[in-house]
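Of the protein chains in this complex, all but one are displayed in their positions.
Here is chain A:
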Amino acid sequence: MSVDELSRAFRQHGRIVIVGASLAGLRAAETLREEGFTGSLTMIGDEPQEPYDRPPLSKQVLLGHMPADATPLPRRRALDAQWRLGVAATGLDLTGRQVRLADGEEVPFDRLLIATGTRARPWVKEAEADLDGVFVLRTSDDAARLNRRLTARPRRVLIVGAGFTGSEIASACRERGLEVTVAERGPAPLVGALGGVIGAVAAELQREHGVDLRCGITVTALEGDSAGRLTCAHLSDGTVLDVDVAVIALGAMRNTEWLAGSGVAAGPRGVACDAGCRAFDIHGIVTDDIFVAGDVARSPHPLFGYQFLSLEHWGNAVTQAEVAAHNMISSGPDRLPYLWVPAFWSAQFGVNIKSTGVPTMGDKLMITQGSLAEHRFTVAYGFQGRVIAAVAFDQARWLDFYRRLIETAAPFPLEFANVDRRPEGLRAVPSEFPDPSLPSHGPTVTLSGYSPSDRKVTFTPARM
């Protein structure tokens, strides 16, 4: 059979298994059907629910505006799939092409998509993590439990970690009129994602909204009473805080354990794959039939020095899943590279935050529109003389423009006149990331085109 015939036969009669039945898994499945895959499709997910959406969990759900089980993902089309929900995949046999399930069953496949995402990083000390009153927030069950407890009006909520999730939870608690302490090891909230300059604005926002924000502090121990109920928390500065609820918001861990020993390049940082979403094996050779998408994937991005990026963004999960699905049923030149420019949003303390590009790569920044003082601004991040990211606080409508600047490697600092340039924006200043990891000098890569099929990468070797 020719390659074309093989690929047509696969589209008609192939067997595809998707492990991880959430955002990335569902969107991939829909894309497969949309693009004409008529073979068998199996969806394996360890959560019992139909695929649901997570962003509302830390927003509308915690505000009590929406029940935790009311965020099912809208379906784009009928799937005609076998669903294996409530059962985890526990292993992968790469040569025998089978996925092993927790119930002992084995599911054969021709092509596999790994979309197992991440889970919340639990509190380090297990006994303390088990105290009644200690929560994490990743699943709709987590959200339902936490919401129940918040509705019972605890005296004080402690949030450990002021990244996006922690800050959103703090915001929801304040909106419900609860007393909140946020403990953050770094110098400001969001500092790991957006740097110290913007982190300072986030700190102001929190304090203005009545959060008891404590930076440069770690929580050293959680303590419970004899009944196992959380009563207080010990902080690194010696303070003891009376709290009855603590939410651990220390980031996420990638769900790759089930792939241990499979021969796929999977580890704590995710499953490495090429820009076409094909997983690498442990030798670093690309597999042809194992694909990865969503929070669990790590893939090189031409625009960002071919660094392997692992992104925990909603939009990434959707777009990467679509590309992965397309590539699963395409061959050779029909395959598409995953060239999405990272983007995410957050809503907290009445502010809509949106980001494009990779702010953490930016060593400098400048306020290009609006003003920090008003908490309404657009900030551009620069890296080695080019624009690498932009973040908007309540100014989201401009971001497309900055995305194009990132895609075309526009020079930084930005020199042009624009509609809303205030004096503070005229200079580039250090962005103040706590641990700037600066990749080495490389070639300049730019993106052009709009629709996925005419997106092109242009490669200009580094100038000496």
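We adopt the following convention: a residue touches a chain if its C-beta (ideal position, glycine included) is under 8 Å from a C-beta of that chain, and two chains touch if they have at least 3 such contacts; residues count from 1.
Please note the rule applied: contacts and distances are computed from a predicted model.
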Mind telling me which option in "Cytochrome P450", "Iron complex transport system substrate-binding protein", "Putrescine/spermidine ABC transporter permease" or "Pyruvate dehydrogenase E1 component beta subunit" is what UniProt lists for the chain we can't see? "Cytochrome P450"
Of the residues A:Thr287, A:Gln369 or A:Gln384, which one touches the chain left out of the display? A:Gln369
Sole touch to the unshown chain from A:Val3, A:Ala227, A:Ile285 or A:Val419: residue A:Val419
Extract the touching residues of chain A with respect to the undisplayed chain. 368-370, 374, 376, 378, 397-401, 404, 416-420, 450
